[in-house]
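Heads up, one of the protein chains got dropped from this complex, but the rest are sitting where they should.
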Amino acid sequence: MTDKIHLDRGHLHRLYRGMLRIRRFESRCVELYQAQKIRGFLHLYDGEEAVAVGVMDALEPRDAVLATYREHGHALARGVPMAPLMAEMLGKVEGCCRGRGGSMHLFHREHRFFGGNAIVGGGLPLAVGIAMADKQLRPGAVTACFFGEGAVAEGAFHESMNLAAIWKLPVLFVCENNLYAMGVPLADSESQTEVYRKADAYRMASAQVDAMDPVQMAAAARRAVEHVRTGLGPYFLECRTYRFRAHSMFDTQAYRTRGEIEGWRQRDPIERLRHWMEGNHLLTADEAAAIDAAVAAELQAAVAFAEAGTLEPVDQLERFVLMDSVVQEAAP
Amino acid sequence: MTDKIHLDRGHLHRLYRGMLRIRRFESRCVELYQAQKIRGFLHLYDGEEAVAVGVMDALEPRDAVLATYREHGHALARGVPMAPLMAEMLGKVEGCCRGRGGSMHLFHREHRFFGGNAIVGGGLPLAVGIAMADKQLRPGAVTACFFGEGAVAEGAFHESMNLAAIWKLPVLFVCENNLYAMGVPLADSESQTEVYRKADAYRMASAQVDAMDPVQMAAAARRAVEHVRTGLGPYFLECRTYRFRAHSMFDTQAYRTRGEIEGWRQRDPIERLRHWMEGNHLLTADEAAAIDAAVAAELQAAVAFAEAGTLEPVDQLERFVLMDSVVQEAAP
Amino acid sequence: MSSFTPLRMTYREACKQAIRDALLADPRCFVMGEDVGKYGGCYAVTKGLLEEFGPARIVDTPLAEVGFVGAGVGAALAGLRPIVEIMTCNFSLLALDQIMNNAATIPHMSGGQFAVPLVIRMATGAGRQLAAQHSHSLEGWFAHIPGLKVLVPGTVEDARHMLAAALADPNPVLIFEHIVLYNAEDELDPAVTTVDIEHAHVRRAGKDVSLVTYGNSLPKCLAAAQQLAGEGIEAEVIDLRVLRPLDTATVMESLTRTHRCVIVDEGWKSGSISAEIAARLAEDALYELDAPVRRVCAREVPVPYAEHMETASLPQVPDIVAAVRSVVKAG
Partner (left out) sequence: MSSFTPLRMTYREACKQAIRDALLADPRCFVMGEDVGKYGGCYAVTKGLLEEFGPARIVDTPLAEVGFVGAGVGAALAGLRPIVEIMTCNFSLLALDQIMNNAATIPHMSGGQFAVPLVIRMATGAGRQLAAQHSHSLEGWFAHIPGLKVLVPGTVEDARHMLAAALADPNPVLIFEHIVLYNAEDELDPAVTTVDIEHAHVRRAGKDVSLVTYGNSLPKCLAAAQQLAGEGIEAEVIDLRVLRPLDTATVMESLTRTHRCVIVDEGWKSGSISAEIAARLAEDALYELDAPVRRVCAREVPVPYAEHMETASLPQVPDIVAAVRSVVKAG
């Protein structure tokens, strides 16, 4: 792995812990789904953790983030506390969206986390507008917008890329290229499969990175954020990654082979980083155990908080359909 | 002018007559608009005639054509008779759409002219579908789809280009780059102002041509149609042209200078071709006069036909909202 | 030509058999949409069809709703018989321009030169905790658009046979399949091989109140009617089946016997199809009404994720029962 020079021991541990938190959070979500405590769609980030962790690592509190329906990892990496996230998954009023949004709609104002979005490509135009506002109200702030490679075929992608480019807006477009859009392989949806080259059509700076390598990923994210923050205009970062599990809980995965999946699992970003740190004496067994324990404790507390949560009173159903004012007190 | 070798005297005369028919038809439309016999929006093709004439020159009857709200020229060049076109402009039932479509919605089934379309970019997805059908039902047929450079910013453009590319459909995308979308100059709407290069994002063949030169234009169109017809997939042809008059009848043209317009008028494709043919002894004064007279006669007859036309009975208002069958007798 | 039909099947299987028959019957017919092929359909409706018919007849599209829906319109204009699947009606908003400005408009605007024999299937409705962006019920809203036909199969039989009628129609036809109904199972009468797409059907006869509904609210209304029967109230349950053109004659006829009407609709109340029906009663059947019309619709909120809130936002059997009681008491 190159670029490791940039990353000291503590930093590497943070990346490792960040990915582990997501992995553990989501495997617990699967159990809770099987127990029917989580319902609806559940899209796992399993295998892609390095993307969100690497990008958030390069962001500051003043920055804005938009994600997709596969956004547990983005919310966690961005710093949204695990407890209200888990409560949201369980549909409790203590959840970050009062239990109204669920897995696909995690929002958090304090962290400028402008939500998951269940409409593919639906977040991109929002990113353009948030960047317009930030350029005026929060100079230097970056808007990071995550989306899958499948979204690249949508008109909303094209229009948003063009607007960001002609207006030189501080938007970081992060394409999570996991090679499939549900069951559609990249080659079936794009003739230009080097997705980062799509940026040329807008004369936008772009790069491609192996997102199964957390250190490479973090380094590429830093360069990208730096470009945007210094006013050089928008940037398109293609992150080559892979989804280890089904698209959602209703997917038989007829469109790909076990062998393909196994091959990618060999490149698991979490395992890979741990082995590499161990091999380079950057992570001791005690440190690994400590991180493990900390994550387990955090998760246990989050689940306990969520399980103990309450249901929003039904008489609140129409609350917030229309807002009384722009500055709302945060959800309880 | 290069490529003239391809074009014999008769061919050159056809191109010249084709452009002249459009120019004369439209200047008469302006008079009829001022006389309030034509109403609604009226978008003139004045200056851009070489594009439609050049492309149609390369097409065959089996091919399909889609255009925009600026499509008088396309309809005429495609062979739609002038009389029912003029009747349509006047809202008469003898019009090609029974007077229901008007200037922006000229359709003609026999000529596979799938209409003007008043939604910018609205015709592009249709072109993709027509090409899908033709690939199966009319092998070798080409679908030519015209649109302005402003349409390139629309999501529908992006989605249609991508679909045509991945499915290798016989679509010829003809971009009429007249440098303005209403009052928005190209540089304000695209960071990549070499529009033909947008095709690279779809790995689609493309070219740019000076459409103020009718011979160059016709030659480029031939190469493009040939590419598509021989099954090499879709093709994107950027035609650099200019609109001599206002966008529509309600445009003060504050966005461009008289000088700029005058400069472009010097390159009038019709004048240019005539002078060049005269200079090269390819058009005699008598021939020019004959063409002139023929066009004038055709126009006069068309206007007479339209003026003598009748109004669709009001009790027919709901006819064709729902069709009784797919194969309809052509409109009277 | 019709394929083997098991007597008992799910609504999902009925949708699939209908598509299969269509592909076998007409070479111009093909299926196009997101994940209809390799994935087998988001709701597994097209599972196995790619293997049977190949990629030329079962076309997986990229995520490009305005593009492939418009392509469906174009293919229909040029002689094919596309069955376009919009995975769910929530995404149809991205394709609305092609549906309203082209599919619904070109036949009339061209003076009848071109027809658009296109079928668009989409999943609709709430009830599976998919939250606000995945729980719309837009069928009644689409029914506002002249030039379209809008079908809402509420039974396995209609799911099985409406598609053929839609494909035989020279106009763009939208079919809304309710996500909660896909697993519904029913016996099919082998004698029934076609259904019309003009008329509402009385699914249960009754003399005290006309209960007008469609789609996934139909089973709820039948359950309510059953419960009401226990109280001696006989509700006549009318399944609209087609939201455009709307068959009000059947509703009016029922009203001449019941003189009371409750309309149940999963769409947001204001501007829902229930509004149009109630309006027609106020225009054309005012003197038939012995009690105010009642509408039981979705609450006017984005549908929340939490189960109890989602349930509260949708019409439920107790709401229907209460509405019926109120009109039967009244007048």
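Order of writing sets the labels: A, B and C. Residues in every chain begin at 1.
By our rule, a contact is a pair of C-beta atoms (placed from the backbone, for glycine too) under 8 Å apart; a residue touches a chain by one contact, two chains touch by 3 or more.
Note that this is a predicted model, so its numbers are computed, not measured.
Enquirer: What shown chains does the left-out chain touch?
Expert: Within the full complex, the chain not displayed touches A, B, C.
Enquirer: For the full complex, which residue in C:P27, C:P146, C:P190 or C:P318 touches the chain that was left out?
Expert: Of all options in C:P27, C:P146, C:P190 or C:P318, contact with the hidden chain holds for C:P146.
Enquirer: Among A:F107, A:Y235, A:W276 or A:F305, which one touches the chain that has been omitted from the display?
Expert: Answer from the full complex: A:F107 touches the omitted chain.
Enquirer: Could you tell me which of B:G47, B:P84, B:G155 or B:P234 touches the chain that is not displayed?
Expert: Missing-chain contact among the listed residues: B:G155.
Enquirer: Which of these, C:T46, C:Q113 or C:Q133, touches the one chain of the complex that we don't see?
Expert: Of all options in C:T46, C:Q113 or C:Q133, contact with the hidden chain holds for C:Q133.
Enquirer: Provide the residue numbers of chain A that touch the chain removed from this figure.
Expert: 64, 95-101, 105, 107-109, 114-115, 117, 119, 122, 124-134, 136-137, 155-156, 159-160, 162-163, 166, 319-328, 330-331
Enquirer: Going by the touch rule given at the top, which residues of chain B touch the chain that is not shown?
Expert: With respect to the unshown chain, the touching residues of chain B are 39-41, 91-92, 99-105, 117-122, 150-151, 153-156, 181-185, 188-190, 247, 250-252, 254-255, 311-312, 314, 317-318, 321.
Enquirer: Could you list which residues of chain C touch the chain missing from the display?
Expert: These residues of chain C touch the chain that is not shown: 66, 90-91, 93-94, 96-97, 100-101, 104-105, 108-109, 131-133, 136, 140-141, 143-147, 244, 246, 267-268, 270-279, 281-284, 286-287, 289, 291-295, 300-302, 304.
Just so we're on the same page, only the chains that are shown with their structure count from here on.
Enquirer: Indicate the whole-number Å distance between the mean C-alpha point of chain A and the mean C-alpha point of chain C.
Expert: 36
Enquirer: Could you list the positions in chain C whose residues touch two or more of the other chains?
Expert: 62, 64-67
Enquirer: Mind pulling the residue numbers of chain A that touch at least two other chains?
Expert: In chain A, 153-156, 188-190 touch at least two other chains.
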